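Complex shown without one protein chain; remaining protein chains in place.
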Amino acid sequence: QDKTYVIGVSVPTADHGWTGGVDFFAQQAVDRLTKAYPNLSFVLATAPDSTKQAADLEDMIATRNIDGLVILPGDPDAMTASIKKVKDAGKWVTVVDRALSQPGIEDLYVAGDNPGLGTTTADYFKSALPNGGNIVVLRGAPIPIDAQRVDAFMAGIKDTQIKVLDTQFANWNRDDGYKIMQDFLTKYPKIDAVWAQDDDTLVGVLKALKEAGRENEMWAVGGAGMNQIIKMVASGSAQVPVDVSYNPNMVATAIDLTALHFAANAQVDGKLIINSTLITKDNAAQFDYPNTPF
Amino acid sequence: MTTAVKESAPSAKSRRLQMNVLGPLIALLLLLILGSLLNGNFLTYGNMANIVARASFIGIIAIGATFVITSGGLDLSVGSMAAFIAGMMIIIINSAVPSLGTGWTVVALGIIAGLAIGALAGAANGLLVTAGRIEPFIVTLGSLGIFRALITFLANGGTLNLNFQAADTYSPLYSGNVFGIPAPIIVFAVVAIIAEVVMRRTTFGRHLSAIGSNEQVARYSAIKVDRVRLMTYVLQGFLVGMAAVLYVPKFGSANSSTAVLWELQAIAAVIIGGTMLRGGFGRIWGTVVGVIILELIGNILNLQSFISPYLNQAFQGAIIIVAVLLQRSRRTTN
Amino acid sequence: MTTAVKESAPSAKSRRLQMNVLGPLIALLLLLILGSLLNGNFLTYGNMANIVARASFIGIIAIGATFVITSGGLDLSVGSMAAFIAGMMIIIINSAVPSLGTGWTVVALGIIAGLAIGALAGAANGLLVTAGRIEPFIVTLGSLGIFRALITFLANGGTLNLNFQAADTYSPLYSGNVFGIPAPIIVFAVVAIIAEVVMRRTTFGRHLSAIGSNEQVARYSAIKVDRVRLMTYVLQGFLVGMAAVLYVPKFGSANSSTAVLWELQAIAAVIIGGTMLRGGFGRIWGTVVGVIILELIGNILNLQSFISPYLNQAFQGAIIIVAVLLQRSRRTTN
Partner (left out) sequence: MSMGNGASAPPILAAERISKSFGEVPVLFSIDFDVRAGEVHAIIGENGAGKSTLMKILSGFEQPTSGTITFDGKPVTLPPNGEAEGMGIVLIHQEFNLAEHLTVTESIFLGRELKRFGLLDVRLMRAQTQTLLDTLHVPVDPTARIATLSVAERQMIEIAKAISRDARVLIMDEPTAVLSVAETETLFEQINRLTERGVAIVFISHKLDEVMQLSDRVTILRDGQLIASLDASALTPDSAAQMMVGRELSNLYPPKHEPDVDAPLVLSVQNLQSAGVRGVSFKLRRGEILGFAGLIGSGRTAVAETMVGLIHRDAGELELNGQKVHFANVAQSLAAGIVYMTKDRKGKGLMVNMGLRPNLTLPTLDRHLNGMFIDSASEAKALERATRRFDIRARDASVRAGQLSGGNQQKLMLGKTMESEPDIIIMDEPTRGIDVGTKQQIYHIVAALAAEGKSIILISSELQEVIGLSHRVMVMRNGQIVGELEGTAINEEQIVRHQMGIEGKAAA
């Protein structure tokens, strides 16, 4: 136990609610584990884009002598090559959430389930709209994870009566969710449900509905599990009947496992999929992390 | 000769003026026509109210930007400054709730704090530009980063949420109506009118364009150049504060993604409105039109269904260019 | 009188020059010292090579920006242009693989295409500015949106990935070495040297600063102002293309989040380097120093663990301001 290890943690900058959560949970895990394991030290870096994230990895190798890396790649395809370099340098690599464009590079993959989020949501829409209905979709930002989610969702509702009236990018952001929903309300007299895909966007959507006085005409579903939304679900809100988990604290799980590998050289390699499960009134309690900023 | 002059001049002059004045208005008109063709609900009071209400945030900021730009300055930090101020307001209000309760007093406190912080932040920018003699672009690019980092830090990477009861007290300021006119529109209108008067009818406004058009001449003409410059940044900060004051009740929250890139929209609105980026000439009403044009583009893109959402940004870009192209003849003359 | 002038002028001038020249270098030196204090590995060849290699993307773009800005222009579209070009290159290469295989021919094709598309995109900007007589800020803000939308559209909202074999052929262009010097550094250096010569030793360079300093004077000196302006944008586009040519082998993919906000970094580097945003005076070596300063800041922040990563942006902002503050004395005189 005398040998000490350095673990690099590289996550995207908090450029919207969910990544904000990632940063928070990563920071928390790092602080907790530094105390827990005296022989572990961590290097945490946040990056707004893949150029910076690639740079961070280079720096961790060149100047911080890391032994392992936990990375949530902002843009997995762009980061694949850089992560491979780390691996080739003989470091332990844990990839979080997003799949690299080349399989088999990482030692441990704590996978978020983006298609799963789409499918789970689609299943709920099918059950909630058995004889179909009009829905509008607010996408995230035009990057692959969004595409995966939306494609899975569309596939899920393919042969149903559910009609997608319209789709726009809301960039996982409250203001855009608000604007776009306002305009959808102007555009379509009859909407039965809204898929906002993300809880931040959902907040904007709800505000727009409330102001238009149409909050009782339709229900809306977000995603991720922001505690503000979880509370609504738990309270059995008719407007936000469910949420779909895609919890940023998966990064903490990944850091924990990686720490275990070094501290207790436990067998942690392989793939761990964090399912996107449906959060309902009944199970909401276990998804509620009250004292987090997310 | 003089007589010949008197007859002719107006026509020549008015020709120049026409394009310059009509440019933005034509663009606005074309968009309104386009919108109404695309969707029957476009011209409804509700939709129009939505658009103007949304425009109010960037609008109020862009009005400040008009002053800064007319005097030959630039402020890239307004977006992150707005986010930072909103965050500070939330923290202040939340921390004051225990002592002051969740009534109007606490909200008022928050509002005053917001405006004050805005003015101070603006003063910081202004001092670095005037006393520090650093390019405004660099100063405000730097403070952009600083404010953005501070809000991220304050929010601990996540989102700051306003105390719920306080939010209820506060929210009318955004979602309320006076005679059916949404509150933000009223604030926006009042700010715009005052600003227009300041720009056209006060010494301050005159000095702005003098400095923007030729700083040396201004100095030799007994104008306290640095003080006026500083004032424009303070004013800008104050108006950013006002935008934040309207923003906080909207969602009762702020995080690192709040108001991202508002600076570019604000500057675009100013220039679409006919203010010259090099300084020396500015007009508030143009900026107001510019902001509304920008919101209209977004609104219209949401109301139609043939353009792939992937291409939204492209159309925004194209329309911005065209809107300014309509004023080309004016630029030519200068 | 002669004496009076002769005495005062040179000394004053040289003092001004000193700060103006030393400013960026001092900033650079301070950062190097800071870095080496923070971490023993900082001054290693490996780390330095990393930093400069990284700097090459923005560096090559910023060199183009130096030309544009010196002539009094501005190009905000470089970031999304880079993304767009990278995307086009990937599409072209991938679609050529079946016919041309995955060897150097196909890569060469991609490279040529990249440079050509860059020059064309630049020409589009330039024509709107010169022929269209629209504020460069607006033109390039517009094309920023357009290029960004196009890459999103091309990638269908997802990511464009380079054919793997082709990528293997291509990758040495980024990760390869010549006499132990990383390829991108060599490209960067060559571009910088040529640019420095063009700026100081060719009529083109001369005419740039003349135009940036006083367009009327330039025009009256029989300089083809519009053509020179256009050239700067074409050159900028070409160099953006070159940056993309280096980017593709490193990341092997492009999507809507590629090269976001590079424009701000490039412009910041140019100004940190001592080029005047209002035009009339520019220097390439300064820009190179500026880019490296920016990269150093990021690197140094990675060398320590006491500053919360949330505050990175704040320190970057602060250091940018300080770096320029070091040239203050110069600005004062202008």
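By letter and in written order, the chains are A, B and C; residue numbering begins at 1 in each of them.
Basically, a residue touches a chain if its C-beta (ideal position, glycine included) is under 8 Å from a C-beta of that chain, and two chains touch if they have at least 3 such contacts.
Everything quoted here is computed from the prediction, not taken from an experiment.
J.: Determine which of the presented chains are touched by the chain that is not presented, and list them.
T.: Per the contact definition above, the missing chain touches B, C.
J.: Quick one: say which of B:197, B:261 or B:307 touches the chain that got left out.
T.: B:197
J.: Just one of C:36, C:156, C:175 or C:214 touches the chain that is missing; which is it?
T.: Final answer for the missing-chain contact: C:214.
J.: Taking the entire complex into account, which one of B:105, B:221 or B:305 touches the absent chain?
T.: Missing-chain contact among the listed residues: B:221.
J.: Extract the touching residues of subunit B with respect to the undisplayed chain.
T.: 1-2, 4-13, 197, 201-203, 206-207, 209-210, 213-214, 216-224, 280, 334
J.: Which subunit C residues would touch the chain omitted from the figure, given the whole complex?
T.: 1-6, 8-10, 12-13, 197, 200-203, 206-207, 209-210, 212-214, 216-223, 276, 280-281, 334
Just so it is clear, only the chains that are shown with their structure count from here on.
J.: Taking the mean of the CA coordinates per chain, how far is subunit B from subunit C in Å?
T.: Computed value for the inter-centroid distance: 30 Å.
J.: State, to the nearest whole Å, the distance from the C-alpha centre of subunit A to the C-alpha centre of subunit B.
T.: The separation of the two C-alpha centroids amounts to 33 Å.
J.: Residues of subunit B touching 2+ other chains?
T.: Within subunit B, the residues that touch at least two other chains are 152, 156-157, 310, 312.
J.: Would you mind listing the residues of subunit A that make contact with two or more other chains?
T.: Answer for subunit A, listing residues that touch two or more other chains: 14, 23, 27, 139, 142.
J.: Which subunit A residues qualify as touching subunit B in the complex?
T.: Answer in residue numbers: 13-17, 20-24, 27, 139, 142, 166-169, 172-175, 178-180, 182-184, 186-187, 200, 203-204, 207, 210-212, 226, 228, 292-294.
J.: Please name which positions on subunit C make contact with subunit B in the complex.
T.: 76, 128, 132-135, 137-139, 141-146, 148-150, 152-153, 156-157, 264, 267-268, 271-272, 276-278, 308, 310-318, 320-321, 324-325, 328, 331-332
J.: Using the touch rule from the top, collect the residues of subunit B that touch subunit A in their complex.
T.: Interface residues on the subunit B side: 39, 41-42, 44, 46-47, 50, 54, 152, 155-161, 175, 250-251, 253, 255-258, 260, 298-299, 302-303, 305, 309-310, 312.
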